[in-house]
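Left out: one protein chain. Kept in place: all the others.
In order of appearance the chains are A and B, and numbering begins at 1 in each one.
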Amino acid sequence: MSDPFPWLIRYVEVWVPTEDGSHLTLQSSRLVGEEAADADAPGVPDVRPGEGVAGRAWQQKSATILQEDPSRVLDGLSDACGTTLKAVLAIPVFRRHEIRGVVVLGCGDGLGAAEVWSRDDRDELAVSVGLYAGLPSFEFISRYTKFPKGAGIPGKVWTMEQPQLARDPEQSGTFIRSFGNDPAQISAAIGLPVNHAHGFAGSVLLLLSDAQTPLARDIELWECRSDPATDEHHLPVTELVSTTSLNAEHNTGTADAAAPEAWQQQILKQLTATNSPAMFKAENLALPDRAAFSLAIPFFRGESLTAVLTLLY
Amino acid sequence: MHPPETAVQWKSLNTNLMNTPALQIDAVDVGFGPVSSRTEVLSNVNLTVAQNEFVAVIGFSGSGKSTLMNLLAGLQRPDCGQVKMNGQVVTEPGPERGILFQNYSLLPWLSVFGNVELAVRQVFPEMSRSERRAHIQHYIGMVSLSGSEWKKPGELSGGMRQRLSLARTLSMQPDVLLLDEPLSALDALTRASLQDEIVRIREQDRRTVVMITNDVDEAVLMADRIVALTPGPRATLGQSFDVTLDRPRDRTTLNFNPEFKKLRNAVTRYLTDINQEAGQLCPAAPVKLPDLSPYDFTAV
Partner (left out) sequence: MTSASRYLEIAGLTKAYPNPFGQDIAVVSDFNLILRRGEVCSIIGHSGCGKSTVLTMLAGLNPITSGALVVHGREVVGPGPDRAVVFQSPCLLPWMTAFENVMLGVRQVYPHGTGKERRQICEYYLSIVGLADAMHRYPREMSGGMQQRVGIARAIALKPRVLLLDEPFGRLDSLTRMDLQDVILDILNREHITTMVITHDVDEAIYMSDRVCMMTNGPEATVGQVLEIPFERPRVRSAVLEHPDYYGFRACLLSFLEKQEHHKSSHVAAFETRQRVARTDDDAVVTEPVEEPISV
């Protein structure tokens, strides 16, 4: 399948902690698109908490959106990628108190939205940073919108402490913010929590895209379960319970509906070994849908891996 | 083929009628009680409704809205002034003015069909049995009640009963339709669907309509013109607002229509202003509030 349209996400970076945990180092970066080339990012220095967009996400234990660009990070990245990036998003992954990585996503032109929802003084989530394209009414109402725990996609992410994935949310009858005659039609939404220590750390990254500029070729959310038979001092053996996908036919729904496919098993195996986000290239792993690569982000509740979000490009 | 002179005659007659207002109220006063302690309900009311025009009269409860409707229907005579329909003074009720009230006066022992039939028999006694049947079915279908012909009013929801009343009124083929707060007793959703239905029927079957309502949105959505009735006693017709919004009018998209917003705000503002003039609110409290807190029952 050739790509008939540009992806909303054009560029992906994965940062992982150094051995002593004092820095994050750039493990891999990729351009999204037909060529899916490794991005040319020579000599990127390691970062400490607060440095760069990845370091900032780490320090603040919060999803981060970089839009204004005083340090010309976007320009630098754009030059490196050979494409224009409009914004950079970063989401940190913690296992208990320990940083396990930061995923950085570069957004290009497209239709959709990226929002960081943060918990306020009365325990409601409000948009702290929002980036919108083709959604004037949606943007207007978002400024006045609050989600208590359990309400809306952000509130569900909070309750479940796991990513939430919605296909065609506008059809659900509960997607309240989409009310006007906006040019963009939200066809997919994913909400990602930042978990820290024992659970939700108060920040949700919500990505919404129009069918014309999708977030990815496919997005899968795997719910995982640690094997209760395993000794807790050992590395928990995790099995895949269910898969939700933006492509309806990939959904397995409940447990034992389908055995995990080889590529899923392999990703899971590596993630449970490293506990860090990672990218997997088609050269090394037979990915479905002729995808060029896959980005896999683990989510932890305390020490246990509870979910993996994979974006296929 | 009609002979040409007949056609000309027919045409001129029609133009004539088109130039005559469908309804006209001229300097009407209505009051109750003896001369010594008389309550003036309506005072110097003037209204002209053009042929095929839809006028909404909007006013507060107890402001003489029902009296106005009774005058138009011919159920009540003015003390002063005149009410005319197509140029003729109205002196009594007639089938050429069909009324729809808030409370449907349906006969509970007759079916949907039977209720409509009763009215049709009265107004069109010369109709043949099969003509009458087709006529009744036509109007039952028009209000989307086909399939419920043999139900009794007791088996119908409030909205369906009001549809039946509407079918009965329309089946008499009145020249003028008088709607006296027809939808006030219904819940918001049923109300919205019946508003759409009435507008749709009127598009198919053009006629003059006067509707009394207390709801600004209902008036803006349905009417060609809105006339405010000032609070009583001595109520009179106040400002008139032309509704020039294109039809069909869609509730959802109207929200984004600047003309709709402007008109809706103007009517609301006018009504709140005239209401405050009437001085119904008494803002200043004549007594002082003692400095006393409620007893705390929860304190142990």
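One rule holds for everything that comes next: a residue touches a chain if its C-beta (ideal position, glycine included) is under 8 Å from a C-beta of that chain, and two chains touch if they have at least 3 such contacts.
As the structure is a prediction and not an experimental result, all values here were calculated from the model.
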{"item": "Chains shown that the absent chain touches, full complex", "value": "A, B"}
{"item": "Residue, one of A:134, A:152 or A:193, that touches the chain absent here", "value": "A:152"}
{"item": "Full-complex contact with the absent chain, from A:44, A:141 or A:282", "value": "A:141"}
{"item": "Hidden partner chain, touching residue among B:166, B:216 or B:237", "value": "B:216"}
{"item": "Missing-chain contacts mapped onto subunit A", "value": "121-124, 137, 140-141, 144-152, 155, 159, 172-177, 179-180"}
{"item": "Absent-chain interface as seen on subunit B, which is shown", "value": "59-62, 144, 148, 155-157, 159-160, 184, 187-190, 193, 196-197, 214-216, 251-252, 255-256, 261, 264-265, 268-269, 271-272, 275, 280-290, 292-295, 297-298"}
